[in-house]
Structure formats: C-alpha cells, structure tokens
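Take a look at the structure below.
With one protein chain held back, the other chains of the complex are shown just where they sit.
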Amino acid sequence: ETVAVITPFLAQPGTQAYVQAFQEDAATRGWEVNVIDTAGDMAAVISRIEDAVTQKVDAIVVNVDPAQVQAGLQTAADAGIPVIGMDAGADPLIVTNITSNGYAMAAETSVYVANRIEGKGKVVMFVFDAFPPVQIRGVVADAIFANFPDIEVLDRITPDVQDGGIADSRAKMEAVLAANPEPGSIAAVWAAWDQPALGALQAIEAAGRTGEGIVIVGMDANPQARDAIAQGGNFEASMAQDFVGIGKAAAEATARAMAKEEIKSKVTYVPTVLVTKANAAP
Amino acid sequence: MAEPLEFSAMTKRYGAATVLSDVSLRLSPGRVHALMGENGAGKSTLIKLLAGVVPADSMLVRQGARTLPLRSAADAHAAGFRVIHQELNIVPQLSVAENILLGQPIPQRFGLLVHWAELARRARAALAELGVSHMDVRRQAGGLGTGDRMLVKIAAALVQDAGQTACLYVLDEPTAALNGAEAEKLFAVIGRLKQQGAAILYVSHRMAEVMDICDDVTVLRNGRHILTTEIAQTSRDQIIHAMTGRDVADAYPPRRTPLGDAVVCAAEGVSTARLTGLTFTLRQGEILGVAGLAGAGQGDVLSLFLGSVRPTAGKAVLSGGVLPTSPAQAWARGVAHVPQERRSEGLMMRMGVRANALLPHLTGVIARKGPERRRVADLSAAVNLKAAGPEQSLWQLSGGNQQKVMFARAMAGQPKLLLLGEPTRGIDVGARFEIYKLIRALADGGCGVLLSSTDLPELLGLCDRILVLQAGRQATILSPDGMAPADLLGALQAAPLALETT
Amino acid sequence: MISQLRQAGTLIGLVLIVVFFTVQLPETFLTARNLINVSQQISMLAVVAFAMTVVMVMTDFDLSVGSMASLAGIVAAVLFTADQPVWLAVVAALAVGVLGGVVNGVLVAVLGILPFVATLGTLTIYSGAAFWISDGKTIFGRDIPKGFSEFARGGVSLDAVGFAGVSLPYMTILALVVLAVVWVTLEHTTYGRRLYAIGGNAEAARLAGVRVRWLRLSAFAITGLGAAVAGLMYASRVASANPTQGAGLMLDAIAAVFLGMTMGKEGEPRALATLVGVLILGILDNGLTQMKVDSYVREMLVGTIVIAAVATSSIGRRA
Partner (left out) sequence: MISQLRQAGTLIGLVLIVVFFTVQLPETFLTARNLINVSQQISMLAVVAFAMTVVMVMTDFDLSVGSMASLAGIVAAVLFTADQPVWLAVVAALAVGVLGGVVNGVLVAVLGILPFVATLGTLTIYSGAAFWISDGKTIFGRDIPKGFSEFARGGVSLDAVGFAGVSLPYMTILALVVLAVVWVTLEHTTYGRRLYAIGGNAEAARLAGVRVRWLRLSAFAITGLGAAVAGLMYASRVASANPTQGAGLMLDAIAAVFLGMTMGKEGEPRALATLVGVLILGILDNGLTQMKVDSYVREMLVGTIVIAAVATSSIGRRA
C-alpha cells in the first residue's frame, strides 16, 4: 500500500517526531510512505491532497486543521480514499484524529506556574495565535492566570517565528528584563511552546538574573528543552506529548481504515506527561 | 499665418545656481531661429522650459494677444509645440510606430483597443515626410542603430495630429547623431516646415549648418541673453565671440612634429563579425580617420584595439604585440578610449568628476583621495572643464562638459593609442578647438590616433589619412589634402558593388 | 533564427517538462482530471503573477502582493464574523486591495521611492495590519459562509463537451478572465502600451508627454486589486483566513514573471509569457509530488530549473 503524509509543518520538531514514528511503523507494515511538506502553505496542502488522490494512494495522513483543507478532503472522500488526522482536528471527512489534548496540556503548565509562584507575581507570556493548536493553549493559560487575583500578566508577546523562535524570543525577553530591572519583579515566564522558553532562559542567563527564581515553563518537551530542564535551572517544566505514540497510533488507525474497519471515535487522545527535573533525562 | 511666439522673463535656478536668467526670445513663423551658446550656457534648459517638462521659476509665453500656459508636456503639445530633446530617447520594447506616436493620442477602435493598422499608416506617413522608407514600423525599436533612432525621434515630432497644426518645432542638436546624408534629409524637411509657416528653434554646435539653414540667431552665455540678430547681418566669428566672450582660433591645429617610424597598431586583412578586409598601419603621431555611413562598421575598428571585439580572420597587432583581449588589458597597454555613446558607454552619471576621470588609472590596493583630487584638478584645467569641483556629479554637467570629462579620462594615462568615437559630438565651437588642440598635442607627443567621426570637416581638418568603410568593408584609404566635405561624402556613398567591379 | 529559438526556449522547456511527466506518470499525469486539478492549484498564483506583470512591465516591483492578499482575505473574514453579506465582504476586500495598491503607487510614483523599498515597507505594514485586524488568529469554521467557500469547489460541468464527470473550476475560469483582461490591457490598449513605454525609457515617455505619475500609480492600484482577488480565492479555497497565508505568493509570482521575461524579445514581461512561467512552476510541483520526490529535493530542483531557463535565454541574448 501507498500512504501520503501531508503537512505544512515538517520543520517543527514535534511534527518531525511523529512523522518519523509513523514512517518507522509503516516500514514494518511494508507500506510505501510519501512525506510531503508544503512549508506553511495551506492551499498547497489541498493541492498535494489532490495530487495524492490522482496518484490513487491508499490512504492520506494530514497534519492541518481539516476546516482549512475541506476542498482536498472532499476530493479524497469522493475517490473513497480514507484520510487520517495526525495532530489535526476533528471533522466528518476525517476517519479519526490522533492527537494530544491541548487544552489539558496548557492547563497543566499554567497551573504549575501559578502554584510555583504561590498565586502572585508578574508573568510574561509567549503566545502565537495565528496557529490554532497553539492559540488554544494561550486561551487556557489566560483563563487560569485570570483566576488568580494576584497574578498579573506583564506582557503577552508574539515572537517572530521565521527563525524557529529562539533568537527573537531572546531579544524580546532581554527587552522585558531591561524594562523590569528590579530583582524579583518578574515571577515567571509561560511559553506556549519550547523555543520561546529557551530564548527566555538564555536572556535570563545572559542578564545574570538566574538567581531571582524566575520560573520558566514551556510545552512539547523537545530534546533541547529536556536538556535545559535536566540541568535544573530556571526552565522547570514542559509538557511531553507522546509524539512517538501519536505516530504509532496514526499508523494503527491508518491500517484499520485501509482495512475498512469502522473507527467510532472521531478523536483519539494520546496521553501527555509533565516533564520536570525528576523525569527529564531523555 | 500664425502670430509670432514671444517668450519672456525665462528664469531657472537649480539650488543656488542660476542656469537661465531673464532670457527673452521671439520666434516668428516661417523662420528658423538658431539658439547658440557654449556647453552649459542653458540652451537645453530653455528648451525644457518651453516644452513644459521642467517647471520654470518664471516664464511668460504669449502668442499675439494670447497668453499660453506651459505647465506640462501636454500643454506644450496642445499649444502646437513639437520638441526633439537633446538626448536620444527611444523605447526599445515598443515598435517603431509606437515610438513615433509616443505621448500622442493613439488611434483606437471601439474607443478602447489600439488600431494597429492606422498607427502603422500614420507612422509611415511621418517617416515618408522625412524621405525615409527603409524602416519597418512594426518592428521593435530596440534593434535600430544610432542614426535610425534619431530619425524616429524626428518623425515623432513631425507626425500629424488630426485637426492639430504645429506652430513651433524645437530641435536640440538633432544632427549630432546624424551622418551627412541623413542631415541633408533633415534640412530638406526643415525647409518644408518653414514654408508651411511654422517657427523653428534650432540648436546645434555645427557652425556651418547654422550659417546655412538659419535665419535668425540668439546667443546665450552663462544663462544670459547676449545677442539676437539676423544671420545675414552677422558672421561666424561674431557669433563665436558672443558665445565665448573672446576670440577663438578656429583653424585646425597643424602638425608640428613629423610622423614617427614606429608602428602603433596595424591590421592585415582583418575581419570581425561586422567588418571585412581591414588593412592599415598607424604610425606614431599619426591621426587616422575612420569614416562611413551609419552602420558601416566604424565602431568595430575601434573596438578591435580596445579588446572588446575579436577578429575572426586576419592579423592585427598593437605596439608589436597581439591584440588585447579585454578593455582592461588595452588600457594597461596604453590604449585610451573615448566612446561614441558617452551616456551608455562612458559615464557613471551619478558619480563625480574624479571617480569618472580616474577610473581606468586606479593602481595599487589603497586609493588615496588627496592625490586623486589634485590630479583631477590638473586634468580639468587641461580640458577647460566647467564644473563646480572634482566631486560634482556628472548628471549636473551640460552635455559638452560631460564629453570633456571623457577626454580628461583618456589623457590621464599618457596614451600610446587613442581611440576616439565621435569625440566632439555635442561640443561647442570654443571647446571643440580646444579638444582638437588636445588631440594634436597628444599626436605630436607620439600617440597614434584612430578617429571615427560623422563630422566630415573635422575628419578632413585633423586627419593625416582617412580610412573609408562601406557596408562593413574597407573601401579605400584617402588623403584629405584638397578634399571638400562633399567629396568625402561622395566617397562614403559610392556603391560598394561599383567599387568591387573597378 | 537563434533569437527565435532562444525566445521559444522557455516554452520548449515547458513542453519537455510535460513530456517527461507524461512518460514517467503514464496513468495519471495527462488526464483531464489531473490537468484540471493543476489549473485550480495554480489559479491563485496565476492571478498574482498576472497582476505583478502589470507593474513589472514598467520595470517596477511589488513585494507587498502577498501581504495584500492576506489582508484582503482577513478583511473579508472579519466582515463575515460580523455577519455581513458575502458581496459586501468581497467588495470591501477588493477595496482594501486597491487602496493598498494606491498607497504603493503614491509612494513610488508621487514620492519617488524605489519600488523595492516602498513595497518592502508596505509589505511589513499590510502584514502587521492583517495580524492586527485578525488579532493574529486564523478565522475559519462557521464564520466563513458556505456561499463563499463553495466558490472554490464549484465549476462548470464539461459533460457537454465530452469530458464526462469533469468540471472546469470557477477558480480556473476566474484566472483565465484575469489573464484575458491583463493581456488585452497590456497588448492592445493605449494604457498598456504607455506602461511599456515607461518601462523601456521612463524619461523619454515623460518628455513625450506620457503622464508617468498617474500611470504608475494606477498600475500599482491594479496590482493591488489583483492581489486582493487572489487573497479572496485563497481564502475561499482554504475556507479560512490567516494573516500569513498569502506570504508565499510573492516570490513565486516574481519567479513566474521572470521566467516569462525570458521569452520577450527585449526581455520585457508579457501576460501570456507569465502564464508559461506559472505553468512551469505549477506543473513541476504537481508532477514531482506525484513522482514522490522529496519536498526538499523538489525545492532545489525548481530553483535549478528557473535558473537554467533564465541562463539559457541570457546566454543566447549576449551572443
């Protein structure tokens, strides 16, 4: 069988991890996998789904919000080719979506921050609302911080992600540190993904303010973040999605879809884990 | 017949410099009025004011009792003015026909689409007026040669608008890029326009043609009005004196040293992509003219020794060695070059005099401003350059002064071989003889000169011998002694077939 | 002869590419369905590229087309969320495109700023505006009316002309209409011929009385309008609007026009030549994906082919 995996986000480490897990699993099943990256272009995802349908692949795995690629999903449905979501979204035209629970993840890290700073102090948030899965993390964190009367959100920063996010986040954090020079004036940094957390950490280290106990949390627990957390510095926690699990589960779902088995649930959640110094060793 | 046009109080300042100061001009129907002045006197500026393309600081235009507003090119066109500006301006991407009707209402069908057939018809009619029929008006103008481009611009001024008659034609140095035969055609057209009752304002640095075809003359000096008179009432010397404020020796400087024995460069049966049968030797101190009608291949003769064109057959040498393979090598071996198209081939318009003049003569790794400035000051004095200083940008200089910068560049390296393409194109009479003196001085010092020119008196006055090209072949080498310009023109035009049979 | 060959070189390249894929993918490439897919896939790029051709005829550039496309999509989507009718949202989005183009035109034609700088600046501004208006969010789902998103899925059935079950997408038709308008405007109206005059020699055009300022300004407005049309097509196709979604169009559109310019006698851009450029880019994307070429390798291949095409033509030109 031939399976097309289509994603606009292959440059993201998380995407790479589950795509790789999917490929490895697929290899053991003897499938031919064609991984297609559209480098952020949504309309191109539709185009590539159409191309895959033309090629008469046996299944398509997508990694974008289904609402944005309806035209492509319809083409696949018309051709009778099953489409499986891998960290995508729920949709009638998707057999099932394998993902982590983004709401729960965001709740867990923001509550971690709130508890660590004992419900008071100034928090710097790094968000990215243009990308729906990351946007919901920000919404949840906003709600939780708003629920603590003594927590003040100092700034809600959208870094430039063209470079991956570390360098610009660092520059932005350096500016925030410069604007808030008194020790203890910043209690925590909450980042909706790991790169800004790493940038913030570098800024705090460079400013020589590691001793103030600024708590940094990220999300996705990518290896670079795990390293930082394991070292026991300001970067204290991140949420590990089970990318390998997602990739494997997506492969399993794909196998069942190709075998014309019925899959009842439109969403399959793969468990997530809070990573702290205790369990950070990769 | 239309009434005379009166322009008065024309003033134009660029920053602190006053380029035109309270100039008045009266142009009568049926008369050709020459506008004369040294390079930078303000002639082109005056023309730009009356063409509406440069805003005047003050200007009053009356035709009889009417006052004409001239705020845009469209105003000038509506007033019946047709202007050919000094610099060659064609649009290479457009067809010849579109170039001829550029800026005018283009014939349309359905009030929307271009009526191509009508467009071509009108363009052909305009060219026919000039006695030109060899051009395909539908072809892209980018492929035209220098002379043909000028003919297109002239045709653009002649083209008739339905229901619109022109009352004034303005020609800014139209003959600078034309050869003798083409110029004759133009003069015939001017004669016809004159008879139709149009006024004509004519700018040229070629004294002979001014004396020949013009009725009146106005002279400017440094942006001021100096003299207006009938040509019949004045003389060539008087005009030149009014232009320059001094007496100019207008004799071609004679050779003062005998030709040397050493050969500077030579060709033996050389062919290039556009030229065949080139055979000559140039001795030290000799000035060899290269003459031909447009497209006869003069350009390649110079390019050969500049290393920018390769011979396809035959043998050519430069100071006993092989030909240079690049202009860089040529300059390094003592060749200097004044290109025919100074704007496109010679000058960096947005850079200063110093950068332009010294470019081929930079040596070493570190460039030093101080010595460069001093060197340029000396060179500027030698060519009598009118510029605000060594750093003035070239686009701010008048055309003639730009040409002098090219000369300064060529002289700076004490050349052994000087390649000159149209060296005095657009140069005023005063400066022209200065340049002839410079060329002569270099030749007297042992430098060989290859001089390509469409100015026949200049070829006859300056050259020791003249190499004649016809349609890409070397026809003969003449001695200018006792020849008149008309004889030389005849030699250029002789049918190549007839020559072959003899 | 050689010059004709050179001019046709890029067209020959396109034919070779088509032949190559037809041989490599005998079952799937040269099918009505696939070609229709390709036509729809490239329709947005095509519209931007045609619009870009209009300013490039004057040897100007518009780097802000991608931002304007995103902004137009966002404006429409924001109006949808405010429950405005589709026609109003579309008109507003197009108006924003024209306005953006006029701003570019004023900067370039009236204030005399280099197009590269001016539109680099407005690229940033329009993109900032798109983020600001949308609050950085992607707008999708129920907010986008069916009537709008179905445009991108519909088409005119080709049953009648013998292609059973195949229909010509509205998107393709729209792109062809834009092509026709741009082609007639550039090649057969006084307006278009004057744009070429400006491109060939702006000073000559000005001295001849062509209203250079006004023409440049209006040409930028046209390009803005085209960018907005493409932005709406994109939004309709993905049934959503996102402040960055047009970003990828700009460089591809410029590449397409440049590919087309290799076919002009004096290297000038032409509407039909731009179409050839767009087709090359679109067909390479489609065919290489079908051949399962790694996306990174595909990227390198496309770059190499663009350069090869332009190099071949420029070598011919200098000889």
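As written, the chains take the letters A, B and C, and residue 1 is the first residue of each chain.
The criterion applied here is as follows: a residue touches a chain if its C-beta (ideal position, glycine included) is under 8 Å from a C-beta of that chain, and two chains touch if they have at least 3 such contacts.
It should be emphasised that the depicted structure is a prediction, and the values quoted were computed from it without experimental measurement.
Peer 1: Which of the visible chains would the unseen chain be in contact with across the whole complex?
Peer 2: Among the chains that are shown, those touched by the missing chain are A, B, C.
Peer 1: Please pick, from A:A27, A:A146 or A:A206, the residue that touches the omitted chain in the full complex.
Peer 2: A:A206
Peer 1: If I consider the whole complex, including the chain that's not displayed, which of B:D136, B:E345 or B:D378 touches that chain?
Peer 2: Looking across B:D136, B:E345 or B:D378, the contact with the absent chain belongs to B:E345.
Peer 1: Which listed residue, A:A11, A:A104 or A:A143, touches the chain dropped from view?
Peer 2: Per the contact definition at the top, the residue touching the missing chain is A:A11.
Peer 1: Touching residues of subunit B against the unshown chain: what are they?
Peer 2: Residues 15, 306, 308, 326-328, 330-332, 337, 339, 344-351, 355, 359-360, 362-367, 393, 409 of subunit B touch the chain absent from view.
Peer 1: Residues of subunit C in contact with the chain that isn't shown?
Peer 2: Subunit C touches the missing chain through residues 107, 111-114, 116-118, 120-125, 127-129, 131-132, 136, 251, 254-255, 258, 294-300, 302-304, 306-307, 310-311, 314-315, 317-318.
Peer 1: Considering the entire assembly, which residues of subunit A contact the chain that has been omitted?
Peer 2: Answer for subunit A: residues 10-11, 13, 16, 37, 155, 157-160, 162-164, 166-168, 170-172, 174-176, 178-181, 198-199, 202, 205-207, 223-224, 227 touch the chain left out.
Here is the rule we use: only the chains that are shown with their structure count from here on.
Peer 1: Classify the inter-chain contact topology: is it line, ring, star, complete, or other?
Peer 2: line
Peer 1: Most C-beta contact pairs, which chains?
Peer 2: After tallying contacts for each pair, the winner is A-C.
Peer 1: Please tell me the distance, in whole Å, between the geometric centres of subunit A and subunit B computed from their C-alpha atoms.
Peer 2: About 70 Å separates the centre of subunit A from that of subunit B.
Peer 1: When the centre of a chain is set as the mean of its C-alpha atoms, what distance in Å lies between subunit A and subunit C?
Peer 2: 33
Peer 1: Distance-wise, how many Å sit between the C-alpha centres of subunit B and subunit C, to the nearest whole number?
Peer 2: That gives a centre separation of 44 Å.
Peer 1: Got the subunit A residues that touch at least 2 other chains?
Peer 2: In subunit A, no residue touches two or more other chains.
Peer 1: For subunit C, which residues are shared contacts with two or more other chains?
Peer 2: Nothing qualifies.
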